[in-house]
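Only a single protein chain was left out; the remaining protein chains are all shown in position.
We just call them A, B, C and D in the order they show up, numbering each chain from 1.
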Amino acid sequence: MDIATIVGIVLGFIVITSAIVTGGGWQMFIHLPSLAITIGGMLCATLIHFSLPQFLGIFSVVKKTIVTKIPPQSQLIQKMVNYAAVNRRDGALALEQEIGNVDDLFFVKGLQMLVDGQDPEEIRELMSMEIQHLQDRHSTGKKILEFMGAAAPAFGMIGTLIGLVQMLRNLESPESIGAGMAVALITTFYGALTANLIFIPLAGKLGLYSKAEATAMEMIAEGICAIARGENPTAVREKMQAFVSQSRREEVKATI
Amino acid sequence: MDIATIVGIVLGFIVITSAIVTGGGWQMFIHLPSLAITIGGMLCATLIHFSLPQFLGIFSVVKKTIVTKIPPQSQLIQKMVNYAAVNRRDGALALEQEIGNVDDLFFVKGLQMLVDGQDPEEIRELMSMEIQHLQDRHSTGKKILEFMGAAAPAFGMIGTLIGLVQMLRNLESPESIGAGMAVALITTFYGALTANLIFIPLAGKLGLYSKAEATAMEMIAEGICAIARGENPTAVREKMQAFVSQSRREEVKATI
Amino acid sequence: MDIATIVGIVLGFIVITSAIVTGGGWQMFIHLPSLAITIGGMLCATLIHFSLPQFLGIFSVVKKTIVTKIPPQSQLIQKMVNYAAVNRRDGALALEQEIGNVDDLFFVKGLQMLVDGQDPEEIRELMSMEIQHLQDRHSTGKKILEFMGAAAPAFGMIGTLIGLVQMLRNLESPESIGAGMAVALITTFYGALTANLIFIPLAGKLGLYSKAEATAMEMIAEGICAIARGENPTAVREKMQAFVSQSRREEVKATI
Amino acid sequence: MDIATIVGIVLGFIVITSAIVTGGGWQMFIHLPSLAITIGGMLCATLIHFSLPQFLGIFSVVKKTIVTKIPPQSQLIQKMVNYAAVNRRDGALALEQEIGNVDDLFFVKGLQMLVDGQDPEEIRELMSMEIQHLQDRHSTGKKILEFMGAAAPAFGMIGTLIGLVQMLRNLESPESIGAGMAVALITTFYGALTANLIFIPLAGKLGLYSKAEATAMEMIAEGICAIARGENPTAVREKMQAFVSQSRREEVKATI
Partner (left out) sequence: MDIATIVGIVLGFIVITSAIVTGGGWQMFIHLPSLAITIGGMLCATLIHFSLPQFLGIFSVVKKTIVTKIPPQSQLIQKMVNYAAVNRRDGALALEQEIGNVDDLFFVKGLQMLVDGQDPEEIRELMSMEIQHLQDRHSTGKKILEFMGAAAPAFGMIGTLIGLVQMLRNLESPESIGAGMAVALITTFYGALTANLIFIPLAGKLGLYSKAEATAMEMIAEGICAIARGENPTAVREKMQAFVSQSRREEVKATI
């Protein structure tokens, strides 16, 4: 679970909310029609831009970003080294009972192909295609969040324009100018806040997360293929460590 | 038919319209001279940027985006597998009667070349060139919509500048300041709304749609060529499934 | 002649002018000092950015964009097919009398090399270098127009800042505030209008036009080389049609 | 130590502070709630965008940028030439005692591999991977600073919107309008100042610094490999000088 995302969003709202409350008149900042224009308009534009399945899929992608735990590299390397030892000692079939201990579906599929005795080249190609598909799905998710981050301030500005025109309509009652203008600015506030505190940072997080997950999958693919080629545990460990920065190699060192 | 586009545009206008109506004074938001400056200026700039045939072609491209239905991948794979079986059993000539059942002109042309016994390499090259031409046409359409999305707010701002100058001319009648400024802001409102609710999202949709159509055409070309090389239905199915993400392969599985 | 450019500019000015005239006080929109700041400043910045010959060359490039007529592809293909027939029947020397009927200098040079019996590879290389040079010249033209499109609004804003400071200097005479501010906004109006109605769309047109001219030159080079290699008219026609989209092939079909 | 960074930041704050103090009312520019919105909001968005370790790592990266001293090229070349002479005269083992005189860990690792008699190709590959990892770490640091430079003005604007709405709430007390608006603008001031004086320039510096460090590491790798291949001091010097511009070659000339 990515604690930074949760902490950032919660802290961010606390910072903004306390600034609003200490300034007084927080009731003014809750204005449902303004929220409808900004968020509603943004969602409609997103719906036009993307297809319905892409639009609906974004929520699961975002949820996965916060909830999923990418396995630590040290654990992955240790597992691969163990599997390589088993494979050398007892053959690939002996790995069948290990499949039940693995949660990650991608890892399971790789092990299954290994047990089935498929060709290393073939395993490599199939696993690369999977990684590619995942990257594509995540990149669509990132594009949707980036579009939302651009559309929210735009519809905030549209809402403010509507509010300004309505306020200017009856300038003769000057006491209402301030209130009218304050309401007009609320949509811009909503647009800027949601874009900068939610959509833009989440799109960035999705990009980093997608890169980290791809590296983990790449490590699994590399390890499975090395085992399929019958390499010994030491060689497998060296292959896996190539993905880790020099300074962290001691920390992730697998026992053979 | 792409329901998301229609729903998004309709919902978007409902959201904006209800915000305008509940705020009162909706008559102010309908101002034909302002519409003429924003939309007229934007169309003139588009006409200068592009050639007349490109400019006129955009409407058919947009219409095609909303109306055309890309065939589902499962159906495409099933058809190819059937054709491969017919080709192996009765020869390519037996596929001639299938041509009548196919709507897509690109698919028809591929089948015709198959029946004519053309060389697989030649079929591949001709079909790739067709896909390239379609991508070029769609990319011009996307560029026009993107330019419209940039030009509309620009001419909205130009209209607002005109309105402001005209309003500032007679500041001595203060009661007209509000009305004059409201009218001046209407062009910016029109520009921002059309750009963010129509042109920019439609350009994005066109990009995604063009990618999906290219993938479908790529699948047809790959299948036709595999059949032309006399591959068996199972091999054809494997080739076609390479275009589908692992998780959806069961769903699109063709019966042989 | 590119009618769309002319029509777009003329219509654009009609749209803007009628909006100004119907709003009243059109005299206010003609303000020579404001024009001097916006256009003068923009031209000076362009002069600093580019060299004198590049700066002076832009007018001829723009003029060429509007006036030059790229030969229709069908006509080009027909000509090449005819030349191929003449070449096969009477030899390359017989093409010498055709040179007088060709206007395009690039085409003339290609034919001359053909008649001189130069090597096809050599012709290809020389003609490709010419196409490259033309693209470079057009790309500089596009860059100048794009820079003008960015500099005009910038100097419009600079003019407005000057006007605002001058107006704020004597706020004690409130009746002049409106007029001063109106004059200040005129430079921004000039900058936005010239950039969005002239410079930015013309830069785009130049890009599209340059692409179309390069394609026509590429077709000529391809055809001349095919003839130089002594290919028959049918083969030459096939080579030329590869540049045309499938749907338009019937339309451009040359008679042999 | 990079004196320019320190001097720039100190001078920048002196310039801004003296402008504030000479204008009077400097107390107004110190407003803790405004600082909390701008910096707090920006930090929260950064926390959402990046992971916790990346977020915490930025401080050490920034510190390293200011403090670390990249060794001068002349000194590096002289050292390599000396090592090459020792290596030719007494063998690689004789270099072991030199390791203690080297501070840079990357250099030490290279020398150690040299003394261990590893294959030049292997040394090259391992050192290249190290350089790659360093570049990746620095590029993440640059991305974080760039994001901060974009988020700070955004949260400054959000703070100003909050302040404006609160001020417009009670327009009936006109004497408070000025003060309220001044406070509202302070967040925008904080955002613009921190972004343009700190985050954006530091991100640029990090990019230049990372390029310089990579060049130094590349020089070390090149030199170590040349020595490992048993090249003579003159050849090693020539290889090293290839990284230096012609005009500075005399200045960095190593004695052999």
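Keep this in mind: contacts are C-beta pairs under 8 Å (C-beta built on N, C-alpha and C of every residue); 3 or more make two chains touch, one makes a residue touch a chain.
Everything numeric in this text was worked out from a predicted model, so none of it was measured.
Although one chain is not drawn, the whole complex shows that of C:Phe13, C:Trp26, C:Phe147 or C:Phe243 it is C:Phe147 that touches it.
Interface residues of subunit C with the unshown chain, by the touch rule above, are 33, 36-37, 40-41, 44-52, 54-55, 109, 129-130, 133, 137, 147, 151, 154-155, 157-159, 161-166, 168-172.
Listed for subunit D, the residues touching the missing chain in the whole complex are 2-5, 7-9, 11-12, 15-16, 18-20, 22-25, 28-29, 175, 177-179, 181-182, 185-186, 188-189, 192-193, 195-198, 200-202, 204-205, 208, 242, 245-246.
Basically, only the chains that are shown with their structure count from here on.
Chains making contact with subunit A as well as with subunit D: none in this assembly.
When the partners of subunit B are compared with those of subunit C, no chain appears in both lists. Between the two copies, subunit B and subunit D, the Cα superposition rotates by 145°, quoted to the nearest 5. Rounded to whole angstrom, the centroid-to-centroid distance between subunit C and subunit D, based on C-alpha atoms, equals 45 Å.
The centroid of the Cα atoms in subunit A and the matching centroid in subunit B are 28 Å apart.
Counting only residues that touch two or more partner chains, subunit D has none. Chain contact topology: the protein chains form an open path, each linked only to its neighbours in the line. Every pair of chains meeting the contact definition is listed here: A-B, A-D, B-C.
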